[in-house]
Structure formats: structure tokens, C-alpha cells
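Sharing a structure with you now.
Just one protein chain is left out here, and the rest sit where they should.
Labels for the chains are A, B and C, by order of writing; each one numbers its residues from 1.
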Amino acid sequence: MPNSFGKIFTVSTWGESHGPAVGVVVDGCPPGLPLDISDIQPDLDRRRPGQSALVTPRKEADGVEILSGVFEGRTTGTPISLLVRNADARPGAYDEMREKFRPSHADFTYQTKFGLRDHRGGGRSSARETTGRVAAGAIAKKILAFAGPVEIRAYVTRVQDLAIPDGADLAFPSLTDVEQTPVRCPHPETAAAMIRRIEEVRAQGDSVGGVIRCRVRGVPPGLGEPVFDRLEADLAKAMLSLPATKGFEIGSGFAGTYLRGSEHNDAYVPKGGTVGTLTNRSGGIQGGISNGEEIYFNVAFKPTATIMKSQQTVDPEGRPAELTGRGRHDPCVLPRAVPIVEAMAALVVVDHWMRHAAQNKVFKF
Amino acid sequence: MPNSFGKIFTVSTWGESHGPAVGVVVDGCPPGLPLDISDIQPDLDRRRPGQSALVTPRKEADGVEILSGVFEGRTTGTPISLLVRNADARPGAYDEMREKFRPSHADFTYQTKFGLRDHRGGGRSSARETTGRVAAGAIAKKILAFAGPVEIRAYVTRVQDLAIPDGADLAFPSLTDVEQTPVRCPHPETAAAMIRRIEEVRAQGDSVGGVIRCRVRGVPPGLGEPVFDRLEADLAKAMLSLPATKGFEIGSGFAGTYLRGSEHNDAYVPKGGTVGTLTNRSGGIQGGISNGEEIYFNVAFKPTATIMKSQQTVDPEGRPAELTGRGRHDPCVLPRAVPIVEAMAALVVVDHWMRHAAQNKVFKF
Amino acid sequence: MPNSFGKIFTVSTWGESHGPAVGVVVDGCPPGLPLDISDIQPDLDRRRPGQSALVTPRKEADGVEILSGVFEGRTTGTPISLLVRNADARPGAYDEMREKFRPSHADFTYQTKFGLRDHRGGGRSSARETTGRVAAGAIAKKILAFAGPVEIRAYVTRVQDLAIPDGADLAFPSLTDVEQTPVRCPHPETAAAMIRRIEEVRAQGDSVGGVIRCRVRGVPPGLGEPVFDRLEADLAKAMLSLPATKGFEIGSGFAGTYLRGSEHNDAYVPKGGTVGTLTNRSGGIQGGISNGEEIYFNVAFKPTATIMKSQQTVDPEGRPAELTGRGRHDPCVLPRAVPIVEAMAALVVVDHWMRHAAQNKVFKF
Partner (left out) sequence: MPNSFGKIFTVSTWGESHGPAVGVVVDGCPPGLPLDISDIQPDLDRRRPGQSALVTPRKEADGVEILSGVFEGRTTGTPISLLVRNADARPGAYDEMREKFRPSHADFTYQTKFGLRDHRGGGRSSARETTGRVAAGAIAKKILAFAGPVEIRAYVTRVQDLAIPDGADLAFPSLTDVEQTPVRCPHPETAAAMIRRIEEVRAQGDSVGGVIRCRVRGVPPGLGEPVFDRLEADLAKAMLSLPATKGFEIGSGFAGTYLRGSEHNDAYVPKGGTVGTLTNRSGGIQGGISNGEEIYFNVAFKPTATIMKSQQTVDPEGRPAELTGRGRHDPCVLPRAVPIVEAMAALVVVDHWMRHAAQNKVFKF
């Protein structure tokens, strides 16, 4: 099931950018969770295009409908079907995409894989598909608010070369910190520079990428299912399953490879009545299993492939062609990707929580 | 099934570092593949400890037995069970590990998750578990030698700050290029420096990490199952499921995030009668699906957690303790991890090849 | 994913009897299949309540919407989302079900399992859920019409003690044969008796059960994945996953256990240039794999649990209560279950076809 994610708490997304609707089915949600649209809509609004001058002006109300699995305000343990109608479909705007493969998009590979494709707005490969992920992630987040509580906070830590300075990124930011600027970087000076950069490249019809950091605190020790379903392995898969991502690193990541073992190891210390680590280069996970420390990871997003410049390409017959950028364009996907990263992290944590309990908390000997 | 990987071509590993044996079951292998021990043993020998002065001197013959699934020299389509006996078990050497959690190892998290653990040599969290992965990967590689052929080549591209220079890493290296030095870096000058560094840190009882690059050529366009089972997502999961890995990047990776879209996009061009790209910052995958170009990715390995220095830790009761490093020690895991990375890449490609065909090549309308 | 079925061609149903809608997502459908509503609606109409005096008078238009996965009249290989709105919801009619557990229904077990339930019309446990299965099955049937072709024909072979006589059930019935009477028994005399019986028990507020036979011809040899995913094992699971089923038998079934081996074995003979069997007590499957002969099996359906008679039960507090049957009532579910059985059989065959090909038809050595 290539369009499903999770083993026990499972989400299955469906829908194309310019079809009638996009949606998601959540199977395995625990029963009894209070849930209504107001739990889901806010994250959809954060993901929605047209929120600010920084992102695509595509207009979508993105009002979500709950079609099943909730009765009298509580989840029933049966599949939760969520649907969002596509409103602002402008198929005509995409006629050029039928005839020419957009560079670094999925047009060519979908055409080659399936032999045909819905070219309108990228069809299934459009980031619009992530609407369903965010809706499902909002449910997972609500579960985590009861459990622990676990808090998940993603934010833009770098746009091109503009990064939050070392040492300025220590405290766990609040949602308000993140939402205070449209670029969703909690460091105001850096955010201001990022915004200027994005406006600049937009004016030039160009685009930029960068890095989103995600931090998760409150995860109890024990989550993660080695040897293949290590917690960081499933986080890596979740993040690399997002459009435009090119890299993932957990804890010290690539930078940690410059250290020696004696510099890198996290010493264990007594901490608050239990065991903790003095440093946290492990990123809260050791041997694939959470250790109770904060989990943090970075995700690399490439510059948006859609640009308003002329580009060299080929047509479906393989003949050289020129693509002239037109239409709406998101010069930097990172701000809108922040709630998507949070959603995927929440899905991984909830699913692993349930898996861990199933093996370790049910039978006692 | 946390110890299984793959949807159709599935591998399930089992075994602890100091138990009687380690092994793997491969389910879903195509029938008719010529297979005997000589196809599997060479990669096990590359993974084996004690090959050179650079790696742990633990001695293991690692002779593999084929217990099922092969008849008269060919696979039968039934599960292939492979077993490697553990020979050099020195349980006494690990008594300290029973009483103290080794920093940045999985001792604490396994104990917390499961409530008990086989402490000897790390038990299930030991890299010895990867023996089964390498054995299964050898079968996958042999399949790929028939199909395409697809070639997979991993090598050490950086140890700490010692990296193959930019521009010196263009041609697809041969296996001989990689194997010519014990550090498995195909660039001789860099390899020599790496070897000196590893010997130096070993003498100091310390350890180093670095980066392995893996390149895959010959993969046809069309492999990868969006939206969740994107080819790079499954590669990321595969790599992050390996012990000691902290990061994964595909194509331009983290470095690509410094570019603008107009610099980063890969223009399509007619190529050899079909369609190719002028550059390959996508790393051979677009929209989660292979495009026929070379697939390449990097994997970050942290410095080995085992060091021969005194370290601060706690005991199972949470009391402060001091761990004094003893016994055998692998100052740099990267050379031995090269065949493991190749094995995981091969498993991903074969499984995706079969999945792609199942949906797209069976029924014609 | 308890609400998903199939490994490669996967269907996931969602929805409650009296929620806003029911639906299904089909993931893994081959691309290029011509598909529109007219392929799906006819089977939904066969499953629909209110078709005749024999079944429940609940009125549902059951008009299906295709929300994704189809572009310009062909499947695209992406998830196909199908939705049917619930029209004739009369929640007030079900108030008694909130307070009392209906005998031999799922009220008590859902309440116990999940701690709460949507009591209206049985909620998720209602046969209304099978709407999605039938819609997905129609797609599978269309695939099979191209492949082979494979034909699947289910029909009512017995209602209580009224059975098609031995020897009168040899030829493969046409769809017209089955549809000629509302009871969907292709043997006219038996059908007439069944209809009288059903009308009789309806008048008494009672219900009856019986047996549906399903026959599948045109399946090539080779489908079925031992040892656990034997073709008959997945058929058995598919059938026992339907509401009201109590038994499954393949080929000679329970009756065959009265024979000796020398009477039961199916001798191999040359047949039409290939190999066939002289008899077919195996039911077209040997060792879990199709052998090219007709596949046939029987499914037992219990008498409908809903009856218009007073029954003894308890309330959610466990106190004795009396349930007085009221509202709409289906005195015999078998006629409407015929297309459901066909749908499930089609889903099993298509999924196994793809699985078989994935392992056996992709790589050649």
C-alpha cells in the first residue's frame, strides 16, 4: 500500500491536485478521543496556500469534512475518513504541463512509471496531497497532547545560507514563537532576513530551499522497533516521503561525523529520579529506541522546482522543448512545510507508541 | 515485523552477537536464480571483523549455511534460510556491560524497552546483526546482475574531515578501486590519510566517523511507489536502520539547499534514444520514482561509541558509575559498513523493482 | 490495518450505516484501465436494499462518486477514492439499539471492545459497509474481464433446506440465469420455493439463512502464495470477513471428508494441450495454488439476526431487557450477498495475480 503509512495507527491519503477532492483515511485511531473539525482545521490552515505573500497565492478554503469514525464528538475506533474539496482548480493554466516535462518535477517519472498521468498541477505528485497528512497528523497530535504530553515543534532553521546562529537555537520554541512571522522561523532577525531573501527571489521568478528542524519532547523511553523499524529510520522515511526533501539527519547528524567518539558520546547521568544524558548528540534515540531525551532532527528541502524562468526540457516524444514558467508559484516551500513535518513526526510517534505497548505492555509474566 | 524489511522481496534477520548463531530468512526470492555459498560468502568476508588492522580483531569465520529454498543449485521460490554460527564468543569479556550502560550504545534503551537484555556484546543491537543483511543483500545483488545489469558501489568518501576532494569523485569506481585499500576509499591519497588517522585514534583508544557514499547505476526509470514508499524514502529508512547512522542525503542533499531553483533544476535532454537529464542534482529520483540516471546518496556514520577510555555512566539502578573501556574495539566502522550499505541498497532496489512490475507490468488494457 | 484487504491491490473501506457516507480507497490498481461510474454502479445496484420484496425496504440511491485516481476515463495508478452518500438515515428508528444489545448482532462486542459505539443501524458493523467492497470489487472484475478473461459467478444454492438438487448444478450459470429471480438462484424451481419460504418467514417476522456458491473460471494455474497465503486461505478469510457468514468450504469441502483417498483424488490427464484433472474435488486449488480448473466454494450465511419478534437481552448496564423488533428488516440476506461474495472473490484473485507475477514473472535467469 504505497499510499499508506504506519503499522497500527495507519493513514492512507488519496487525491490529485485538480481532482474533485483530496482526503485521508485514518485506521486504528484509539476510541474515545474527543474530536471535531476545530482540532483539524487549524493545521490545515497553516499548510494552506495563500496565507502570506511568501507562498503560492492559490486560494483554497480547505474546509475539512469528517465522514466517518466519529460519533457524538468522540472517535469510535473505526476508520476516520476526512475529505477536503478542491476549490481553486484552474486546469487551463496547466496545459503546457501536458506537453512538456517540468525539470526536477515528477512529470517525466510518473509518465514513465504509469504510462499516463493527470498532468494538472502535478496531479498526485503535487504537495496538495499532503493535505491529508496534515489532517491525520492533527489527530495524532491531539492524542499526544493527552499522552505525556508530547510536544512537537518544527520551524525553519535555514533558508539558503541564512540560518539561525549557533547557540541561538537552544530553548524549545513555543507555537507562538514559530507563528510570529510568515516564514515560521522563531529567531526574529533571521526570519526578517529570510523574508527579504524570499521576496527577492520571488521577484526574480526564482526559488530557494533550506532546512526545517523538528523537535519532539515528552516522548517516553522505549519507542522504536529495531532492527529495521528503528524510530529514526521511520522518521527518516516519513521525511523523505515528503515532496522536495533531499536529506535527513538526527541528533548530531552529518556534523557529528567530524567529532571523535570521546567527544561525541553522551554520558549517562542520574536525572530527575531516572536516567538521562549529559549531552544529547544522539538526538534522543539510541539503538533505534527513544531514551527519554528530546528528539530532534533536520530535514533538507530543495529549492522549489517551479520557477518563472524559461527552462530546457523535452516533450513526451523526447523532443527538445522550452518551458516558460507561468501561473502561480511558491518561491520557498519551507514555511508551509512546517506543519507537514510536524504531522509526519506525530504520526510516527503515535504509531510507535502503540507498537511498543503491543509487544511490551500487554502480557505480564 | 520490526525485524523484516521489504514488501515482496522480504528479509528477516534474527540473532544476537553472542548467541549460538545469526541468520536471515529471505521470502519472495524469484525462483530459478543460480545460487550457492560462493555467491554469498565474499560479501560476508568483506563485512567480517578482523580483516585488517583498521577494524576490530574479533575473529569470525562467518561461514554461511543455506538451509532451505535452494534445490540443485537454483532458488525454488520458497524461503531461503541462511545461518552463520557465532564462533568467537567471549562472554566473560562483557561482564562490565551487564552492570553499566555504555554511553551512546543501546544498552539503556534495550533495558528500558524490554525490561531485560542480552548484554553480551550488545546482543541484538550489535552490528553482528547485519551479517544477515549482507547475506540477503548478496542474493539481491545477484538478481540485479541479471537485471539491467544494475551495479551498486559504496565507498568511504570521508573520515572525519578527510574527504575525497571535490571533482575527484566523478567516475563510477570499480570494486577493485574500492577494495584496493582496507579503508575502502577509492581515492588513494585520501585513503592513505584516512588510514593514518584511524591508526592514530586507535592508538589513543578513541574512534572516528565519517560518510559513506553509495552509487547505483542501471536502475530503469519507474521504480518507487509514491506517496509514502518513494524510492528515496525507503533508501533513507534502510540506511537509518543501520547501527551508527545519523544522516542520509540523496542527490544534492543538504548542499543543494544553498542553491536557487534555477541553479538546482535538472534540465531534460534527449539522451541515447530516450530522455535524460543534463545534470543530476536529483540523484536519479524525481517525485519518488527513479528517472534512469545514476542514483547516489550519502550516509553519515557517527564515531564508534565503543572507546578505550574511561567514561561516565550509570548502572541499572541509576547510580553513577565509571566505565573503563576494555576488550576489542573498532576505531572506525566505515570500512566494514561499505558492504552493508550496498546490501541494503540492493534490497531496496530489488523489492521496488518487483513492486513496480506487480502494479504496472502484469495487466494490460 | 483492520479495514484494508489485499497486499498489492488493496481496498480500504470506511463509513458507518448512518454517518454521512460510506466509501472505499483502492490502492495499487493498475494504470490505464478504462473506468467510469457505469462500471461500478450496476453491482452497487445489485447489492442495494429495496430491490425487491425479498429484502429490506431501506431506500438508498447508492450513487457512487469517483473522487480520485481516474483521469480522462482511465485509471492512473494512484489511489481510487469512491464515495457513496447515505441517504435514507432514520436515526430515530434506532433509539432502542442504544439502550439494548440486539442478540447475535455486534452491539455488545463493539461496545465492549471500543467502550463506545455508533449504535445507529449497527454503525460500522452494518452490512452497509460492504458497499465499498462491492464498488472495489467491480474494478477488480473489470480487470479480470481483460485478463483471461476470468469470470466469477455467485448464486444462492440453498435457503434453509431448500437446495438446488444434486446434479442440477453443473453448467456455469450466466449472469442472466442468476438475475432472473430476485432470490438469485439460477435453478427456477428451487428459486420459486426459496421465494415462497422467504415471504413466509417475513410474514412471521422471522428470518432464514443458507448457502451461496461461488464459481470462478479462467484463473490461470499458479495463483496462490503458500504457505500462509494459500489461495483458498485468502478466499476463506475474505468470506468469513463478511457479516453473517459462519462457514466456508472449497471443492469437495466437508462432504469430501466422507470419501476415501482413492475416491477423492483428482487424476491428472492431458487436457487441451496442457494438464488438467479428470475430476475436480480439489476445487481448482492444490497445495494452495490454482491448477487451472474451475475454482468453486460455498459460504454459509446464518439467518439474519434482526427479527421482528420480542427477544431477551440486556442493557449496557447488564440488566435484563426485552427487545421488541421494529423497523426495516431483511428476512434473508443471501440474495443481496451474492454480489458481495463475487466482489470479495474478485479482489482475492486480482491481488494474487499481481503477487504471483511480482515474484515469478519479473526477473528471468
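Going forward, a residue touches a chain if its C-beta (ideal position, glycine included) is under 8 Å from a C-beta of that chain, and two chains touch if they have at least 3 such contacts.
This structure is a prediction, so every number in the text was calculated from the model and none was measured.
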{"item": "Among A:P34, A:G63, A:P188 or A:P270, residue touching the chain not depicted", "value": "A:P34"}
{"item": "Options C:H18, C:R124 or C:R336, residue touching the unrepresented chain", "value": "C:R124"}
{"item": "Contact residue for the chain not shown (choose from C:M194, C:A236, C:I295 or C:M354)", "value": "C:A236"}
{"item": "Option from B:L67, B:A87, B:A203 or B:L278 whose C-beta touches the chain left out", "value": "B:L67"}
{"item": "For chain C, the residues touching the chain missing from this view", "value": "2-5, 13, 101, 103-106, 108-110, 112-115, 124-125, 129, 158, 160-161, 201, 206-211, 221-222, 224-230, 232-241, 243, 246-254, 256-270, 274-275, 277-278, 281-283, 285-292, 300-307, 309, 311-314, 318-320, 355-356, 360"}
{"item": "For chain B, the residues touching the chain missing from this view", "value": "1-4, 10, 12-16, 19-23, 25, 27-28, 31-32, 65, 67-69, 71, 74, 76-81, 83, 113-118, 123-124"}
{"item": "Interface with the undisplayed chain - residues on chain A", "value": "7-8, 28-34, 74, 77, 143, 146-147, 353-355, 357-365"}
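Keep this in mind: only the chains that are shown with their structure count from here on.
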{"item": "Interface residue identity across copies chain A, chain C - same or different by half", "value": "same"}
{"item": "Cα superposition of chain A on its sequence copy chain B - rotation in ° rounded to nearest 5", "value": "180"}
{"item": "Inter-chain centre distance, chain B versus chain C - centres from mean C-alpha coordinates, in Å", "value": "45"}
{"item": "Centroid spacing, where centroids are CA-atom means, of chain A and chain B in whole angstrom", "value": "26"}
{"item": "Geometric centre distance via CA averages, chain C-chain A, whole Å", "value": "39"}
{"item": "For chain A, residues that touch 2 or more chains besides their own", "value": "2-4, 13, 113-115, 124"}
